[in-house]
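Complex shown without one protein chain; remaining protein chains in place.
Let's look at chain A:
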């Protein structure tokens, strides 16, 4: 059998797992692994400028491809800098394996240089973690980590690797396990047959159904089944922020995103529904608004692979544990077998009602002679990219506007931090997507607050020539914070404006990228066209937008789903 050191085993195990890209930053505790990477020609390593960005890159790489993202960092600050990235992936159920160095085993507990209890610090935000105390444990720990990260409800897994365990001086027999099983871990994939029958019956008898589709449908690659079921029964479909793309945004049965900044028709359909069928969504507080007033007449049917997501916030009358793809296919098969269908008359009446709500045209907005509106920017982006770009975003108003005005055609096209709401996610996320899909247009929609949280990655883009487009909706303020302060804090703008926003064009040029400033609406489309034509350069477009624009619709706090502000002057009847 081949004899390898611990460090070599790490790299060989990753190779044997099929890993091609790894994102990281070296340091004292992982020098042996970095030396092994140097000698490997199978794994491409990307050196970031801050470890948080490495995790976001791996995370977005995973979101875009469905593969597991891999990160390598050193002990102490290298490891703790990953925490925000790991928490971001955890909240959105993204499979990651994070390898972190550790001080030698005989120093653990002595407060050694760069010692941090990474297993302890990361515990609340990982799916699982391993600490390897001998080199022989490494291949099996890595195999288990990838298995756990990518199955069931996916999530990040941390592997702590003390320096002495990696030592090149000691060689051990190496064999990478072909498969692995854990007696304590068996995710349920197919749904209970009785529940499937009941679910189909409930769906067929519903007069006002809504199919409520979340990120779980994308993770489970269930878009085909979602579309087939929706079309077969003529169901109205709403996507969560994380579910955008799971159902085509331009489809006539799509009623828009729901929730805090959801459409009027999506939120009213939910509130008035008699059956809400949730596929991989988790009734998050940004969706339900006040749970006591949530959808008073609806029977709740919920599929989720994670039993803890079922009935956590809203009681599910008909729970089904299983993979969305498998369960929906079971339902489709049963429908096919029985040839049963729903009552088209009542569904048509329901659509008449929904179309009345649609006619309100809640996403219409006022343009201005003097200012560019953020909505115009996203619509121009959609037009120039023909709706085909992978769009990543940061967090805030620009994120909501991108979600509302760029109808995503397919899953894994919209990459954002939904659960954690991590500012600084967008740029490294775009880089991760571009590395996965070098031939596709990738754009990061960002704000002047968010972009500065990981702006140092412009340097990584320069080093590896990762030609993403950065589209900055610059309102010289922390727009979403300011919106809340204007609406709920008497207009007191406590620390929500930036009076020292840098010259982003010059900043981009400092990194040898192309910067374009857009102040007038007529400059916008030409700038975007130029940016996407320059396929081998990073282009940073800094668009000065109306700083007073708010995001609407917006749910009224403590209200039901149908209580919304529709503009600065209009709200629904309370």
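The rule is simple: contacts are C-beta pairs under 8 Å (C-beta built on N, C-alpha and C of every residue); 3 or more make two chains touch, one makes a residue touch a chain; residues count from 1.
Going forward, contacts and distances are computed from a predicted model.
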_Not counting the visible chains, the remaining one has a UniProt entry; which protein name from "Acetolactate synthase small subunit", "Phospho-N-acetylmuramoyl-pentapeptide-transferase", "Carbohydrate ABC transporter permease" or "Acetone carboxylase gamma subunit" does it give?_
"Acetolactate synthase small subunit"
_Using the document's definition of touch, tell me which of A:167, A:234, A:311 or A:456 contacts the absent chain._
A:311
*With the full complex in mind, choose from A:47, A:119 or A:462 the residue touching the hidden chain.*
A:119
*asked:* For the chain left out of this view, which of A:13, A:129 or A:289 touches it?
replied: A:129
*Footprint of the hidden chain on chain A, which residues?*
119-120, 123-124, 127-129, 131, 148, 182-185, 306-308, 311-312, 315
